[in-house]
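For this view, one protein chain was removed and the others were kept in their places.
Showing subunit A:
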């Protein structure tokens, strides 16, 4: 990475300061799909948390929790978000590659 000059550095600091306002809420969580696995495969969150899944594979995947939520097909870099409003264990899987499974524990 090249060294930032003073002006760029100033812009970077300003952008960083804006982050808490413009970016997602602090307790929101992310799950990545890499190499046909959900990472982390198990995640514990508080009620009200929004979890966002990002597909980083070259192959499409889905996020399906029977009776709870179901994403559209996510192509590379596509995302799916779900806000957990009730406590419980949410098992989910990829309906295209069902050996891919994950769990969100909501407390």
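The rule is short, and it goes like this: contacts are C-beta pairs under 8 Å (C-beta built on N, C-alpha and C of every residue); 3 or more make two chains touch, one makes a residue touch a chain; residues count from 1.
Heads up, the rule we're going with is that contacts and distances are computed from a predicted model.
Enquirer: The complex lacks one chain in this depiction; which UniProt name from "Metallophosphoesterase", "NADH:ubiquinone oxidoreductase 30kDa subunit domain-containing protein", "Extracellular solute-binding protein" or "ABC transporter permease" does that chain carry?
Expert: When "Metallophosphoesterase", "NADH:ubiquinone oxidoreductase 30kDa subunit domain-containing protein", "Extracellular solute-binding protein" or "ABC transporter permease" are compared with UniProt, the left-out chain turns out to be "Metallophosphoesterase".
Enquirer: Write down which of A:27, A:42, A:75 or A:89 is the residue touching the left-out chain.
Expert: Of the candidates A:27, A:42, A:75 or A:89, A:75 is in touch with the missing chain.
Enquirer: Just the residue numbers, please: which parts of subunit A touch the chain that's not shown?
Expert: 35-37, 57-60, 64, 66, 72-73, 75-76, 91-93, 95-99, 101
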